[in-house]
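Written below as structure tokens is the structure these notes are about.
Complex shown without one protein chain; remaining protein chains in place.
Each chain gets a letter, A, B and C, in the order it is written, and its residues are counted from 1.
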Amino acid sequence: MHIGFIGLGNMGAPMARNLLRAGYRLTVFDLAAAAVASLVNTGATAAPSIIDIAQSDVELIITMLPAASHVREVYLGEQGLLSGVAPGVRLIDSSTIDPMTARDVAAAALQQGNPMLDAPVSGGTGGAEAGTLTFMVGGDNTDYDGALSVLQSMGKNVVHCGPAGNGQAAKVANNMLLAISMIGVAEAMNLGVSLGMDPKVLAGVINTSSGRCWSSDTYNPYPGVIEGAPASRNYTGGFGTDLMLKDLGLATEAAKQQKQPIILGALAQQLYQMFSSQGHGAMDFSAIIKLYSGEDQ
Amino acid sequence: MHIGFIGLGNMGAPMARNLLRAGYRLTVFDLAAAAVASLVNTGATAAPSIIDIAQSDVELIITMLPAASHVREVYLGEQGLLSGVAPGVRLIDSSTIDPMTARDVAAAALQQGNPMLDAPVSGGTGGAEAGTLTFMVGGDNTDYDGALSVLQSMGKNVVHCGPAGNGQAAKVANNMLLAISMIGVAEAMNLGVSLGMDPKVLAGVINTSSGRCWSSDTYNPYPGVIEGAPASRNYTGGFGTDLMLKDLGLATEAAKQQKQPIILGALAQQLYQMFSSQGHGAMDFSAIIKLYSGEDQ
Amino acid sequence: MHIGFIGLGNMGAPMARNLLRAGYRLTVFDLAAAAVASLVNTGATAAPSIIDIAQSDVELIITMLPAASHVREVYLGEQGLLSGVAPGVRLIDSSTIDPMTARDVAAAALQQGNPMLDAPVSGGTGGAEAGTLTFMVGGDNTDYDGALSVLQSMGKNVVHCGPAGNGQAAKVANNMLLAISMIGVAEAMNLGVSLGMDPKVLAGVINTSSGRCWSSDTYNPYPGVIEGAPASRNYTGGFGTDLMLKDLGLATEAAKQQKQPIILGALAQQLYQMFSSQGHGAMDFSAIIKLYSGEDQ
Partner (left out) sequence: MHIGFIGLGNMGAPMARNLLRAGYRLTVFDLAAAAVASLVNTGATAAPSIIDIAQSDVELIITMLPAASHVREVYLGEQGLLSGVAPGVRLIDSSTIDPMTARDVAAAALQQGNPMLDAPVSGGTGGAEAGTLTFMVGGDNTDYDGALSVLQSMGKNVVHCGPAGNGQAAKVANNMLLAISMIGVAEAMNLGVSLGMDPKVLAGVINTSSGRCWSSDTYNPYPGVIEGAPASRNYTGGFGTDLMLKDLGLATEAAKQQKQPIILGALAQQLYQMFSSQGHGAMDFSAIIKLYSGEDQ
């Protein structure tokens, strides 16, 4: 199958490479010439513009873009995909954006005969490299089935979340909960340790009790508790604070539109913002525990 | 072994019955005559007062009391245990109280030759009946080893958390995290559903992603997601909102003494207080999701 | 002077009537025919469209619109004001919108020779009727001076807040503080009364102490404390909860763009959202005290 791929950033580039590895023919586009060159070296063909990809003989186009404004531009812009793509070509947007924009773009695509899926990922750049991403997919059953094998060459966990936009809805809900849990674990660990607990023993109790969660048993923010977690390597790598902030911005914006109160979610956003404002936006998001540490920030 | 047991409430009574079932000889005391009578019917001996238990030939005394003030009274009061108990008799307090009081009482006990453990439980009245409680134990290694088989006749999970008071520290930290996670799941479920997700599908995504936690995969607050959870039986049974409030009060008080900020923990306390003030203190704590539902409270 | 006025809603209509009263010649437009008819009855001329106002001989055009999207449409739309207005005609937007949009539109206007002010108001429909509004004005000094007498015929307090967009910035900051203060007063009044204070005595103490604020001394949310305040007439009239929610949405959005943490502001937004979701969006915003009352919501 011939696939078009637009957006070769930290996530998009390794995802595209995994498609090449799986044997797909790939035509790629990115504004950054170096990113394109690197993919071409691995076997992809470069397209001079978005519209060129739309008008080539691709059967499927995947996009991986920074934000909703880019998605609107790439799909709905004057020289965008929908202005030139042939009916029947399938579309997958793996960007993390708000569900409403995802639905708007999918509806516009469908109207001119292009079935579209929203398929945001979790798993970070590590997962993108290793091909172990999780895809949360919104769209029609048939379209989902048709895209499954392609997605599986980039990820190991593909979940169908319902109709268009639901991939984004699932991601925004999950990541808001993740943000809250991580701060909750940070507070619980610091409280327990201040009361005299050994951090590993405390994590052990939590991980076999009702406080058990991914933020504690897999990604504990307390240094030294989990070997290999960002907390044990000075909060480098992992999922950056500013990326979490972006997702929390999507969550609170979606909640506002749905007139849904999200008290801890909104507070989490502000705490990550406070931490980022202190100059730590590039640190892994589990470093939020430092906000509570009393040491010089 | 002859064991004394003081405090035959909703938790203490079934715990005492499990000790009888395991073959221990039991002398009990409670201010409520009916509670005592019920245990005597199952084979226990009634003591007319606390001091009578202290002065009997028990080798071990277990207490299960509502709050720190009762623990101080029962152990340190003029007619309390320490005023009459023979050196060498072992003491276990299974009440949930603050770590500082636990340490004070344990130090006073030790000084007159009575090794003491704090051993608060989780698992609720259901776990107490079934003998499947989790014990979080603080105290000396040898004392812990010596008490293990007795505790195992009342629970299936016994964790040594470190020296005296650490059982309480672990419980307070775990339960604060639980309170936060539960509200986080409530917000995430409501947000996702308001965005068009099916609640079971959303929980499925969360439970295999980074939002995974006990509050979602075992005790999900959204009705119908988990069969058998309180949310699926109108929030009856389970762990009452006012009990969670008590634990959050211990957490914020401990944090104040340790000069440790706990932002989400303090907010969780106030949200449960708001919910309780609306008349829902007896509902399972997962009913906090109703605070977000917009329906008539 | 001949003035164009676009947007004859609850605020715009009485503002326009005050201009007529002050002797200005007025040409008006609104999508609602009845609103236009009512103004025509008082002496205004109706324009069939926005572009007709732009192309008339008005020297000044005032707009009063619900949200930023309407402002963009009315000014920058294909048939919008800037598509037809003659250079030199002055523009004043009194809508409450985000500072960034205000700056974008003002820059576009200036580029084609139309000086523009942002001049959002506070004072509610009562102030609009009575001509006692406060105008917070952003824009050039000369433009401000030139508009002063017109604004003074609609309000009694006109404040120059700096260059374009600063009127909006001032309003968003002030109203966020107002939202926080009102909840603060609600909590303090309820706490004091629960501790045995008479509400009027408590308000008296606060109003002569360091807790003194407009939300306590002028608009106290506790019923019966201030005669004439919405709290003393069942929270009718005044400034609706959903209008406060809109302003808090602008505040948190602006803070997000400026990467500025606003913890209490974000929490206030969610509390008003919770209250609105319970069906109270039309009540005066001081009714937020009911969220704390424990009575049936």
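As a working rule, a residue touches a chain if its C-beta (ideal position, glycine included) is under 8 Å from a C-beta of that chain, and two chains touch if they have at least 3 such contacts.
Remember, predicted model here, so these are calculated numbers, not experimental data.
Chemist: Which candidate, C:Y24, C:Y219 or C:Y235, sits in contact with the chain we can't see?
Modeler: Only one of C:Y24, C:Y219 or C:Y235 touches the chain omitted from view, namely C:Y219.
Chemist: Would you indicate which residue among B:A67, B:A86 or B:A266 is in contact with the undisplayed chain?
Modeler: B:A266
Chemist: Considering the complete complex, identify which of C:I51, C:L271 or C:A287 is in touch with the unshown chain.
Modeler: Candidates C:I51, C:L271 or C:A287; residue touching the omitted chain: C:L271.
Chemist: Have a look at C:G80, C:G165, C:P230 or C:G249 and name the one touching the chain we're not showing.
Modeler: Candidates C:G80, C:G165, C:P230 or C:G249; residue touching the omitted chain: C:G165.
Chemist: Contacts of chain B with the missing chain: which residues?
Modeler: Residues of chain B in contact with the hidden chain: 249, 252, 255-256, 259-263, 266-267, 269-271, 273-274, 276-277.
Chemist: Over the whole complex, note the residues of chain A touching the chain we left out.
Modeler: 274, 277-279, 291-292, 294, 296-297
Chemist: Spell out the interface residues on chain C facing the chain that's missing from view.
Modeler: For chain C, the residues touching the absent chain are 99, 122, 134, 136, 157, 159, 161-163, 165-166, 169-170, 172-178, 180-181, 183-185, 187-192, 194-198, 201-202, 204-206, 208-216, 218-219, 251, 254-255, 258, 260-265, 267-268, 271, 292.
We adopt the following convention: only the chains that are shown with their structure count from here on.
Chemist: Draw the chains as points, connect those that touch, then say whether the picture is a line, ring, star, complete or other.
Modeler: Basically all the chains touch each other, so complete.
Chemist: Averaging the CA atoms per chain, pick out the one whose centre lands closest to the mean of every protein CA shown.
Modeler: It is chain A that sits nearest the middle.
Chemist: For the two copies chain B and chain C, what is the rotation angle that overlays their Cα atoms, in steps of 5 degrees?
Modeler: 180
Chemist: Looking only at residue numbers at the chain A/chain C interface, is the share used by both copies over half or under half? Answer same or different.
Modeler: Answer same: the two copies use largely identical residue numbers here.
Chemist: With chain centres defined as C-alpha means, what is the inter-centre distance between chain A and chain C in Å?
Modeler: Each chain reduced to its C-alpha mean, chain A and chain C end up 38 Å apart.
Chemist: Averaged over CA atoms, how far is the centre of chain B from the centre of chain C? Could you give it in whole Å?
Modeler: Centres of chain B and chain C (C-alpha means) sit 52 Å apart.
Chemist: What residues in chain B touch two or more of the other chains?
Modeler: 267, 292 - these are the residues of chain B that touch more than one other chain.
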